[in-house]
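I am attaching a structure below and will ask some questions about it afterwards.
Removed from the display is one protein chain of the complex; every other protein chain stays in position.
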Amino acid sequence: MATIQPVVFFFVLGVLAGVVKSDLKIPEALYKSLSIFLLIAIGFKGGVSMAKYDIMEVLPIASAMVVLAAMVPLTAYPILRFVGKFSQADAGSISAHYGSVSAVTFAVGVAYLANINQTSEGYMALIMALMEIPALVTGVILAKAGANKAEGEKTQWGKLLHEILTGTSLILLIGGVIIGYYAGVTNNVAPLDKMYMDLFMGVLALFLLEMGLLASARLKAVLEKGVFIVAFGILFPLTAGLFGAYVGWYFQLSPGGTMLLAVLYASCSYIAAPAAMRIAVPEADPAVSIGASLGVTFPFNIFVGVPIYWQMAEWFHSIPLD
Amino acid sequence: MATIQPVVFFFVLGVLAGVVKSDLKIPEALYKSLSIFLLIAIGFKGGVSMAKYDIMEVLPIASAMVVLAAMVPLTAYPILRFVGKFSQADAGSISAHYGSVSAVTFAVGVAYLANINQTSEGYMALIMALMEIPALVTGVILAKAGANKAEGEKTQWGKLLHEILTGTSLILLIGGVIIGYYAGVTNNVAPLDKMYMDLFMGVLALFLLEMGLLASARLKAVLEKGVFIVAFGILFPLTAGLFGAYVGWYFQLSPGGTMLLAVLYASCSYIAAPAAMRIAVPEADPAVSIGASLGVTFPFNIFVGVPIYWQMAEWFHSIPLD
Amino acid sequence: MATIQPVVFFFVLGVLAGVVKSDLKIPEALYKSLSIFLLIAIGFKGGVSMAKYDIMEVLPIASAMVVLAAMVPLTAYPILRFVGKFSQADAGSISAHYGSVSAVTFAVGVAYLANINQTSEGYMALIMALMEIPALVTGVILAKAGANKAEGEKTQWGKLLHEILTGTSLILLIGGVIIGYYAGVTNNVAPLDKMYMDLFMGVLALFLLEMGLLASARLKAVLEKGVFIVAFGILFPLTAGLFGAYVGWYFQLSPGGTMLLAVLYASCSYIAAPAAMRIAVPEADPAVSIGASLGVTFPFNIFVGVPIYWQMAEWFHSIPLD
Amino acid sequence: MNNTKAMKRIDIVIGEEKFDNLIELLSENKIRGYSVLRKIGGLGSRGFRSPYDILMQEENVLVVVVCEIDPAENLIKSIQPKLKDFGGMCLVSDCLWVEGPPISY
Amino acid sequence: MNNTKAMKRIDIVIGEEKFDNLIELLSENKIRGYSVLRKIGGLGSRGFRSPYDILMQEENVLVVVVCEIDPAENLIKSIQPKLKDFGGMCLVSDCLWVEGPPISY
Partner (left out) sequence: MNNTKAMKRIDIVIGEEKFDNLIELLSENKIRGYSVLRKIGGLGSRGFRSPYDILMQEENVLVVVVCEIDPAENLIKSIQPKLKDFGGMCLVSDCLWVEGPPISY
């Protein structure tokens, strides 16, 4: 197994700074700028390497992997509702968070692969962008289905779909993929790679520092909610990751791609999902879902999960497919 | 003709995000940071390549090109006043916008040249910095000349000149030119180029994304003002560009430099000019001038204009000068 | 003597922009982002080159140099109190500022060394991080010792120590050192260096631009305080630098390291010290200490001091130690 | 006090997403002056919007309208039916406008 | 004015570092609505905090609480002993709450 990458220690640094109540603060504008950068860079990089594929061949596989991602919230819901005893709204909302993805966890996975000299299919970035759609829609249906609606309370499906389809992450990822693809096909990657490829890891480091600060603030809230949600935040992603690794292997992705699909299934959202849930399931408590996602699952994934998903990918690939 | 550069598609992405009402927002601090970067980088790069020239030889030519730039607002004014039926104040203000320049359009021109492996005279950055002076002064004179001044209303020439001469873009461009020149002459470019040269295109991409968002918000306002201003926003820069290409060729610039002069004459301001006009011609309506400049001419120039100005430059240079 | 580095002219540009009252403004978020970057980069770079040393050998030397740094405020205090006639609180507070360090002055020193192809001991970054502790504590003791305390006014030692030990600069520098060290030892520097090493000088340039703007605003205030504080701001760092060069040479640092130690002893704080003094010595006037530090000593050091400290280092090293 | 004019001050705090609607309503009411403060956090019926939390992306806006008593009453009347949708709060208080600046009310 | 309810408006300006304490105090007092404005500069007994100075890192926070008259008096009573530590200022004034939005006071 490879050594832990230096970049994830920036997360630890952020957590420590939070714990000792340092006056270190990442300006909000920097945080937002870094996420814009990362989304474009992930999309762009994916698009550039997609230029080597035949899109018509890729699309059906990619669609299948996106649709299958709806299994993740469908599995999470009954556990949360009947084991965890969460209300229907909360269980649906948390399911949506875990069905959705975290671009930063994905980025750590990409960095891990680079570190061990593995490549992956470029269209994983596209899959990431699209996966949010079934995850969030399924989550909302679960949260709402059969519930007695109070007078005047209608699920704002139009507004929700608009929020999902025009959300920052979807727009930037898909925009990045298309521009990267165009740059790859027309052989024009050259001057843009200095920023969107070479600086990727350095920017990720700063972003993880901020994430550490944020996570340390959230962890306390989630610990107060009891042991179930912490256990869920660790065990559920392992299960979802295993399923992702299986699906990736089944569709004959490379080991690197298989691992990234496991990461996508296993990772959970703390930006897009909260925004969507606030609109569609306002009665759900965001403190639990964001707390579990950011305070438990995110650190688990970047330190422990990612290497395990790589083990899973290798393990499946040691099975002869035919 | 070369393929369209990937970087301009970031502008399209921004427009699309604006049109679908995405929640994508570029933090104001990022926008301002990127423009500071671009101005320094343009100046620095120009300064470095100026180090190869004899300044005493360059200055008279450069001055001539700056002074001739006053022709641009002088031509725009009668068209706007008598064909477009704008008030004297508005016609003068819009003339000043079109006489002035857009550093980002210039940057797209520079990127275009890099893409087709053409070089240009480094002092074009200096010309850009200085061109704002005659353009804005002429525009204000046109807006004010002979108008009956209401009691107490005096053109604040002192304040205006201060605003023009100490404006952010002039300070940063000229500062960048001088420091770049010094770095070039003393052979000290090396560690600064990693940022101000290598990252230029990547930063430009982010900036164009923001410009797209801004332009989509402005376009609606300008379309409401009718077809004249849209036609003006397309046809006038073509004329000004032709004149610029002629002047560049006449002063024996390289084809690349000729094209950049055409870009400077053709491009128009949406930052420095509005700020100056607010002080000097407060009665002019900024919505029209910024709308035409940012909503019509800017996108026209970066997509269609720049390749045409290159054609013009090539065409003039196919004429034997002696 | 080497030519002046281009990067320091960005400071001049900032001062000029301030003096002519340009509308140039560096967004606060950019300023904070750049300082976060510089602190991480200085730490990281130091940590990477520390990986070549045996830590157990380094620690005692480093500790000695940190402890000796307390001599700086102890020397400054009587001069300020009895020659400069400052109140006890002000003399203590200014001493703390001059005992503490400026990461940007250090960065200019590092850039100077790179320019003349000299290396230095990586652990200087660590020393810089730790030097603030004795400097600030000594300064506060000087400001408070024996003073008649008004009722209810107790020095908040707990709060002060917390502020010093968890301050942004200490956390980021030490965090950067550790991560850089780990990256160096595990041979994982590669993808992070594109950002934290290659871009160092370019970021420093932007930061110096901002520092120039800030210094021009402060200089006026300090000039009004009379000639003593200006003379102190120039002569004291020369003395402290000489002492630092002596200590560095005595502990057998390389010439580069010797010069950096001189820079650390000579430089003074305008961020960490003001924050600490506000808590511990609120009765001191921050305008004097920040004004002298930022308006006088900082520019003196980066233009004149740094080359002189290099001369001092070379001069000591021409003395045979045994 | 001399040289002052009795006016009404209306303070409205609403979610940023309703800002455009409110501005439209103000211009329908021919309001000629108001001030807008952004990035406001708070607690209300829809929970806590922390001004320090960079993950929570919702912010409130405070719009302060100072106008004469009649337009104030009309504005209140036309704002009231929309308040349920707007959320937030709407306050009215008394103030004196110091005369001197160009009239923008 | 019709459809309005007489309320108290409490404006508190304190240093950012005391914000958490204040919020706690508000929630102990069962305050159900308030607004928070950040990045406020000012002059007070502890000197000038320039809103333009990026080196000075201290900022003030303005918290506006609108509530009924009884809770307002209770709040004032429990805030007063802490004001010496909080610094800043605390004002009370009268206002009318325009009815309509979900009640958050």
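The letters A, B, C, D and E name the chains in turn, as written, and every chain counts its residues from 1.
What we mean here is this: a residue touches a chain if its C-beta (ideal position, glycine included) is under 8 Å from a C-beta of that chain, and two chains touch if they have at least 3 such contacts.
It should be emphasised that the depicted structure is a prediction, and the values quoted were computed from it without experimental measurement.
Although it is not drawn here, the omitted chain touches the following shown chains in the complete assembly: B, D, E. Only one of B:Ala275, B:Ala292 or B:Val306 touches the chain withheld from this view, namely B:Ala275.
Touch with the hidden chain on the side of chain D covers residues 1, 3-4, 7, 9, 26, 31-39, 61, 66, 93-105. Of the residues in chain E, those that touch the hidden partner chain are 11, 13, 37, 39-46, 51-52, 60, 62, 73, 76, 79-84, 86-93.
The chain not shown here touches chain B at positions 26, 28, 31-32, 214, 270-271, 274-275, 278, 282, 290, 294.
FYI, only the chains that are shown with their structure count from here on.
Most remote from chain D, judged by the distance between CA-atom centroids, is C.
We define each chain's centre as the mean of its Cα atoms; on that basis chain A and chain D are separated by 39 Å. Here the spacing of chain B and chain E, counted between their Cα centres, is 48 Å.
Among the residues of chain C, those touching two or more other chains are numbered 26-30, 32-33, 199, 275. Touching two or more other chains at once are residues 46, 57 of chain D.
Chain pairs that touch one another are A-B, A-C, A-D, B-C, C-E, D-E.
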